[in-house]
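Here the complex is missing one protein chain, while the rest keep their positions.
And now, chain A:
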Amino acid sequence: MRNPLWKRLPRELKSDFGKYIVIFLFMTLTIGFVSGFLVADDSMLAAYDESFEKYNIEHGNFTLSSEASESTIKKIEEKGDVRLCKNFYRDESVDTDLDGTENGTIRIYQDRTDMDLVCLMKGEMPQAKNEIAIDRMYADNNSLTVGDKIKVGGEELSITGLIALSDYSCLFSNNSDMMFDAVKFGVAIMTEEGADQFGTTHLEYRYSWQYANEPKDDIEAKNMSEDFIDILVKYAKVTEVIPGYANQAIHFTGDDMGSDKAMMEVLLYILIVIIAFVFAVTINNTIAKEASVIGTLRASGYSRGELLRHYISLPIIVTVIAALLGNVLGYTVFKGMCAAMYYGSYSLPTYETRWNADAFILTTVIPVVLMLVINLLLISRKLQLSPLKFLRHDLSTSRRKKAVRLPNFKFFSRFRLRIILQNKSSYLTLFVGIFFANVLLLFGMMMKPLLDHYQEETVANMLAPYQYILNVPEEPDEDEKFTLMGMIEKLLTPSLKTNEESAEKLCLESVKNVVPGKDGETITVYGIEDDSDYVSTELPTDGVLISDGYSEKYKVKSGDTILLKESYGNEEYELTVRGIYQYPGALAVFMPVDSFRKTFGKSEDYFNGYFSQEKITDLDEDLIAATITEDDLTKISRQLDVSMGEMFQLINVFSVILFALLIYLLTKLIIEKNATAISMVKILGYQNREIMSLYLTSTTWVVVISILLSLVLSTWTIHGIYSYLMSSFSGWLTLYLEPKVYPEMFAMGMGAYILVAVLQFRRIRKIPMDVALKNVE
């Protein structure tokens, strides 16, 4: 015979439909979203991983100052045991809306047939000189599609296709950039004839390489690339080397997708744990309500196990159905949404949905197990009591304590305190839920102001409106200096001088910091002239200043020693930090120009850049390696806003729903628990308003205190986890919590509570007076 107690379950479900349906919907949607996310993440990650082979992605690339001869290429290939492939490009300014103003840069490659192949996602590849195929995401971000016209380097071109370049899944224009920029930077393919029309002014001689034997992992890749670079620099004048493993344009996507996955899983499990606690608290309440029935059943021979299985079956059934339905929704509805989020950030090739057994386990088995374990632990503790205790309604698991003595407050205050003490487990669950919701809410709400603040601070603390990085021609060797050839070479070398009055020379070097157990990150070292107009502080002669971001990210303070290393070499530099300089734009080190020249072994008059208030117009364009303006420094906040803006909104909505849901469930529980008492005080003549003041005011106290306390705790939590959250980015965004976020969060929390309180007031009003008079059964 099937246990007849099973027949209660559908009735229990029906009688408490409100509670079960909100929990069910919340879990289904959360699991659905996470499942969709994991499926999209896994499918796209698989497509991304496969793309290395499918599109024959390079193992690294380098840029030369001029085109390498056939013999040089051959030598490099032989000595380095690699295969090289020409991958020349030109960065040209672009006018996407044809309004006459340039609004970004497009990097033009020629069609690839060997390495880094192209995935055509829509339309056709260009055939004619005035045709171009552009990156799909860049097109989306600039509202462009096949058939539209854009102006590139002054030439009007027709878009024939939308593509994804396999070596640009993430649109980093510069590998040392803190963040990619898919709004103002795009990649494109043109025919050879089409690309040639832009001349050689912006032509970069980039070569991609592949090893004969593919490295097995990043460590091997690192060792192989170091060996290769040693060989490479012997045969050619290298301006940039980007080993594949360190190429953000290729690897950022994969790394980010991996870290997103872990974060989503953690979020799901925390939510399931909170819901499991809500279930456990409500079941404990039901057990208290049904104590005499349980006592009778236990006295009649029902075992603890049978009753335990009975009481936890509904939470488990609800979780199982929510998990299964959530997975169906994940594969159908949410997968597309999540894939669209990735397509909104990354330039990924097309993908096929893959059945993801891991995701299924993570979103069904683990939530069910969590639900089971938490409920088993909490409920079995309650059911340990003897049948007699149940029959006597003596359900305290600990030894009976004396009633807590309260101070001589007014009657209503003491009454409310009693309610708080009676429901302390519900209120504790509520507090944990509010805290978690507020951590999420604070994260969702802090990001936009944080990015705006970063942008403002960066602009306010810019070293100069224009920073020019120059391609400094090689000095002739000492012994050639006074030969005829040496003098001719010197005469023919274009001048680095400018007549721009506001220009100030600077020295700049990109190095890596040495962090034990991690890859170093790019650090910009500035050599600043004495009495500089642009760095307004006294620079120490016995050490350096570091930017505030460097100090915060690597926890370096004045007096510490930092170790830096040549980007493409083994030279190391040990520097003593003498202070922090307010410069949020980059991780940077500042030292006097003389110290710089000495540290990096440069000549006395060496410089390789300018600070300037105005655009410098009298320098040969070929000499300018890069110009850093406000746009470049604020790229990160712009891109994060584009990629994550909607996500932040989603987090806010989700947090408020979680918040309201928990308050609804737990206040409902408290009112149900006290239904007889409420009915009794009605009989005594209390008005609904007074009853509400007794039973809801205590909840209001708890909610207000929980919100206020959790604002403090969530701030600490965000401070604690911020470094981890930022670890996938190069550089540093200063943590800034805008003060006005707090009153907003408080208002949102209280708004949700007031809504729930209105519903609960109706519930109190509906409790009839005969509840207290009738037999409880």
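Operating definition for what follows: a residue touches a chain if its C-beta (ideal position, glycine included) is under 8 Å from a C-beta of that chain, and two chains touch if they have at least 3 such contacts; residues count from 1.
Methods note: contacts and distances are computed from a predicted model.
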{"item": "Absent chain [UniProt protein name; select from \"Imidazole glycerol phosphate synthase subunit HisH\", \"Glutamyl-tRNA(Gln) amidotransferase subunit A\", \"ABC transporter ATP-binding protein\" or \"Integral membrane protein\"]", "value": "\"ABC transporter ATP-binding protein\""}
{"item": "Hidden-chain contact residue, picked from the options A:Pro215, A:Pro387 or A:Pro465", "value": "A:Pro387"}
{"item": "Touch with the omitted chain, as defined above, among A:Ala40, A:Val94, A:Leu165 or A:Leu297", "value": "A:Leu297"}
{"item": "Touching residues on chain A - with respect to the absent chain", "value": "1-5, 7-8, 11-12, 15, 290, 292-293, 295-304, 386-388, 391, 774-775, 777"}
